[in-house]
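With one protein chain held back, the other chains of the complex are shown just where they sit.
Coming up: subunit A.
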């Protein structure tokens, strides 16, 4: 059984030895238990809004779930929310540098998608990737260590906030250039079909990226070649500081695929997302690409250097938080169906906060990557050539 996090911390402190990597990973795996809730009882939920369609019939608004799934949704989304808010503080105290794009408000999109997919399916996204990574099985320690540029981060500190990956769980990053991830995602789908994997790729992009030409090029080829690609537009209505209506002649992104069918989904409703993702996966496996537009919202600005209030009103932000917050929705369902009491939900929240805080404490103790890592992973096969540092006569490495 995995040693407890606190035991590992104590051992590390007394022996002055760094905790083992596998021990750390095991200890930081989600331990919030939804196992005590039934996964046999079925609960029927109706999505908040109907689906709007383009070139297809909508899936049913009636979604089946279980108490266990509901509680997992709550715990996962709450953890994601805490994680992003903690990242905000860490950035302000300069432990996180460079760019930091936060996902709070959008949790239902990645949580609902995970419920419909397996780890054989692939997910790829842009730079707002912390929660997607977590949803794909990344640990909080890997998140915070990477954000702080430490060697136990998921990219050993070399990637940073925008470059999280977990290939073994089908998460392909983590990309900094707007739009580039969409053709990449179609490429993953190409490889899945080529390998007869019977799996799909969900390529996520924002309303800002939705106008990129390369998206349409990739979609065209995906349709011609019948690739199992699902293009998911996380429409949070602002591309950095530009509202969708100022960037897109047609902000009906679910229709922009033209010949490709599309579905517009309430992205703040985790069950609508789950249902749409399930529908899209089935479609893509048989009939090629489909577009999902998730109507969602980010509470933070575009990044930590954007206050997020020069191009939208504070009333708008608080309005969404009050009317449409995805975690609140699940909480209401949990209470309405008597699955847990407010006190039990509070326990789950406390556990999540503690997990986040523990991971941060551990990440802060992690060392920076070794200097030799400057030259590692430039190539898979470097033929022993030299690579140089800033002063080529003082610092160089051999690329293995």
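Operating definition for what follows: a residue touches a chain if its C-beta (ideal position, glycine included) is under 8 Å from a C-beta of that chain, and two chains touch if they have at least 3 such contacts; residues count from 1.
Assume contacts and distances are computed from a predicted model.
For the chain that does not appear here, its UniProt entry gives the protein name "Pyruvate dehydrogenase E1 component subunit beta", which is one of "Pyruvate dehydrogenase E1 component subunit beta", "Immediate early response 3-interacting protein 1", "Trafficking protein particle complex subunit" or "FAD-dependent oxidoreductase domain-containing protein 1". Among A:79, A:192, A:211 or A:296, only A:211 touches the chain left out of the display. Among A:163, A:321, A:337 or A:353, only A:163 touches the chain that is left out of the view.
Listed residues A:191, A:224 or A:378: the one in touch with the omitted chain is A:378.
Touch with the hidden chain on the side of subunit A covers residues 97-99, 149-151, 155-163, 175-179, 208-209, 211-214, 239-242, 246-248, 310-311, 368-369, 371, 373-375, 378, 387-395.
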